[in-house]
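Here's the structure, in structure tokens; my notes come after.
Missing here is one protein chain; the remaining ones are kept as they sit in the complex.
Labels for the chains are A, B and C, by order of writing; each one numbers its residues from 1.
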Amino acid sequence: MERLTDRRIPRELPPQSIAFRSDDAADAVTTRLRPDTVDEAARTPDFPQPWADLGLKPDEYAQLGEVLGRRPTAAELAMYSVMWSEHCSYKSSKVDLRRFAETMTDTMRKSLLVGIGENAGVVDVGHGYAVTFKIESHNHPTYVEPYQGAATGIGGIVRDILSMGARPVAVLDALRFGPLDAADTHRVAPAAVAGIGGYGNCLGLPNIGGEVVFDSSYAGNPLVNALCVGVLRHEQLHLAQASGDGNRVILYGARTGGDGIGGVSVLASETFDERGPTKRPSVQVGDPFMEKLLIECTLQLFAEGLVSGIQDLGGAGLSCATAELASAGDGGMHIDLELVPLRDPTLSPEEILMSESQERMMAIVEPQNVERFLNICQRWDVDATVIGEVTDRGRLVVDWHGETIVDVPPHSVADEAPICQRPFARPTEQSSLQADSADRLPRPGTGSELRATLLRLAASPNLCDKSWVTDQYDRYVRGNTVLAQPEDAGLIRVDEQSGLGVAVATDCNARFVRLDPYAGAQLALAEAYRNVATTGARPIAVTDCLNFGSPENPAVMWQFAEAVRGLAEGCRELGIPVTGGNVSFYNSTGNSAILPTPVIGVLGVIDDVRRRTPLGFAAAQRAIYLLGQTLDELSGSEWASVVHGHLGGLPPRTDLDAERRLAEVLVGGGREGLLESAHDLSDGGLGQALVEACLRCDVGARIDLPAAQDAFVALFSESAARAIVSLRPENEERLAALCQDSGVPFTKLGETAGRGASAALEVGGQFATPLAELRAVWSPTLPAAFDT
Amino acid sequence: MTRVVVDVMPKRDLLDPQGKAVLGALPRLGFECVRDVRQGKRFELEVDGDVTEDRLAEVRRAAETLLSKPVIEDYTVRVEPE
Amino acid sequence: MTRVVVDVMPKRDLLDPQGKAVLGALPRLGFECVRDVRQGKRFELEVDGDVTEDRLAEVRRAAETLLSKPVIEDYTVRVEPE
Partner (left out) sequence: MRVGVVTFPGSLDDVDACRAIRLAGGDDVPLWHGDESLRDVDAVVLPGGFSYGDYLRCGAIARFAPVMNAVVAAAQSGLPVLGICNGFQILCESLLLPGALIRNDSRRFVCRDQRVRIERASTAWTAQYTAGEEVTLVLKNGEGGYVANSSTLEELEREGQVVARYLGPNPNGSMHEIAGICNGRGNVVGLMPHPEHAADDLCGAGTDGFRFFTSVLHAALSA
């Protein structure tokens, strides 16, 4: 594959003369004076082909010969090698991912308009509206070129959402970097954040949430997972399929250039190692301005009913789009590749098929609509070209100046990649890891030790103020953002009349997943679910981005299988379906893989956004309640990590039924207007939740910890299914009734106190700390690290 | 004091959205003769004393590590004649 | 085809936040010999045919009206030797 990304291919040769360069000797350039055609392939069955370098296994290459009844042409080989790569074919994960379908119940299916398999899932949210959302990784490109890698991550997921027929309305970004003090983190993190902001801001999409986590396992393997939310009317739903003999295939958007040629295949089949840049994919450069035009143009095309099928061009570019459109349709497709508008006229046909130039879309259009289609594109300054048509011959045929260079059954490219049954095994050290619990670690005892612990945690990289990051993101544009960072979930108004809205949160505590992948994945799901419910929205759907190490490592494969099983069963228990997502393998350097990081995004719906519940204490003399039960659960906690650098034991207990009942109270309480604030408890426990709730509007609090419990456990345990709420005293009784109805334990902690200079967080009998002091440790961590 | 100029340009094969935007605007302003535009950065460094080979090597290193991103940009370094 | 280069630099007496940031970063990377840095833009225009005086005048007009903003920037136009 690298040969295709190698830009030293002699440019003075006419385009037709370049096929593949042989790998071994730099000067042994295998050139053809004509492209490798189907006829040529039939004539020269024994012509040696660089299939191994393109990442294909011997049996896969053999299978290709069987599918085609001859050797593949160079273009076909390029196409299959990319489409059958891990990244495009999910060959290692397919077996496990079937669980999501298997655990789907009728209730879960009810509001699902489009499920897994399309560009993104679509759910009904009422009033004739539907919402589509999906999360996707752009990890390796971000490591190689942090700004462009992260930027094009946003660009890609936004086109996925657009291609469902939806207007993209918001983005979120879940980020993982190496340790805050590592030099490479300083190379990657600020540039990745700037890239996400640079692209999203210029595109005009509000960024309403995400995560920033620092951990040594991500050094050299940063994770950038981008989520986009889109809104459509039911009747606007579009699918990626090419049907109707004679319908035209239109390529529109940016011209095709040399960006990221073969990137996908390399990304998915190689891991970073000491050999460095020669193994790296070539990068892509994004043009958010073009993408903005593409969005507005495409929405107008939808509105005028001119599009009968549509697909964005992402990984594997034209190869993937044509194959998937044709495969999902009812016939075949014929493309004249020389019609593709090029930025670089010297690209070979294989390169054109593989190019990952950004900001391109492909539409299937009935002949009588073509003229209007092209007119609309022109109005938006978007290039559009008819490059082929749908046929009824069941083949995907690509011609280059009249000669056929691809002639394949579309299913075989898009859907019939060989499946890998990867061996998996629970690593033996998992047991010793789980046996090494945090219970043995020395704990703070006195009030002043507890206070010092609270401050230390608040200042730590993973719990500190994230506004250094989020202030680089426009959260206001389009004027429908009801909640954004630092709220528990982002909340977007969908309909101004009714107040209908949707909330989204992403979460994953990867330490928990490391300790127990099954439970950890459920805890990630539970946390995202809880975050959504905290704002008052009812969780209805899930998207996931499964970031793991190498699938060729049985221990990693075990983590993966366990996490998927946990997630699938968790979703069934909560009654919300996984609607789509993304798998990213090979997040490892040498032998060390990242912490298994299944980032879970949950979408919720709220009937009236005016009833949302914000995170911060808003006024004095409000009652503060803790909902849920606190156990002595500190293994894998932020405290164990920050104070002791310890990871071992079992993660907190998962009780999804408790999560569901807690959500009932939070959503019901919000709808009744009982709750003035609500904040979920997660990393850092009650202590950190109080810090955040106080600092949000600078309102203090006076609380007493339950007498029956150890103060340290009460403050820093990370038991799940908990939240703190504040409310007017006259509503306390009603809250109690709600909690009793749902079977949610509730404890009055105390009340909110004054605002202003004297405001403080006071923990009865233990300590008090002025909010000014809390802010002074919580706020400067990221600026101090990055602004020097 | 000598002036060393570092020019940093987007790599030929990669998209240059900035150059593209300018190229698109030129004809609208009546400039018809331009076929292609690329936009890069120009750094003017004022360097102490004479520019020795060592100094130049140092500037080249700065160009490579700080002023340009080698995966997407090319740079050139030259001493500006007085 | 001829290449015409337009360099656009921030005016001497105006703030140049980007140049300043580079200047601040250089010593931290161990580059000690640089006294001042300014960051501007470099445009490479590929112009049809030979560059006549008329063509150059046209490019100069583009540099003045579009590529630079005279209150904050200065520009130079030159034909790049082959």
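Here is the rule we go by: a contact is a pair of C-beta atoms (placed from the backbone, for glycine too) under 8 Å apart; a residue touches a chain by one contact, two chains touch by 3 or more.
Small disclaimer: the values here were computed from a predicted structure and weren't measured.
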{"item": "Interface partners of the hidden chain - shown chains only, full complex considered", "value": "A, B, C"}
{"item": "Of A:473, A:558, A:625 or A:746, the residue in touch with the unshown chain", "value": "A:473"}
{"item": "Candidates A:381, A:672 or A:741 - the one touching the absent chain", "value": "A:381"}
{"item": "Contacting the left-out chain in the complete assembly, out of A:160, A:287 or A:638", "value": "A:287"}
{"item": "On chain B, residues whose C-beta touches the chain left out of the figure", "value": "17-18, 21-22, 24-25, 28-29, 39"}
{"item": "Absent-chain interface as seen on chain C, which is shown", "value": "10, 14-15, 17-18, 21, 66-67, 69, 71-72"}
{"item": "Absent-chain interface as seen on chain A, which is shown", "value": "194, 197-198, 201-204, 287-290, 292-293, 380-381, 470-482, 493, 609-610"}
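As a working rule, only the chains that are shown with their structure count from here on.
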{"item": "Whole-Å gap between the CA centroids of chain A and chain B", "value": "36"}
{"item": "Whole-Å separation of chain centres (CA-atom averages), chain A against chain C", "value": "40"}
{"item": "Distance between the centres, which are taken as Cα means, of chain C and chain B, whole angstrom", "value": "9"}
{"item": "Shared interface positions of chain B, touching two or more other chains", "value": "none"}
{"item": "Two or more partner chains touched - positions in chain A", "value": "none"}
{"item": "Interface residues, chain C side, partner chain B - complex", "value": "1, 7-9, 19, 22, 25-26, 29, 31, 33-49, 55, 58-59, 61-62, 65-67"}
{"item": "Touching residues (chain side chain B, partner chain A) in the complex", "value": "10-17, 20-21, 24, 69, 71-72"}
{"item": "Touch list for chain A against partner chain B, complex", "value": "7, 144-145, 147-148, 254, 257-259, 277, 280, 282-287, 289-290, 343-344, 357-358, 381"}
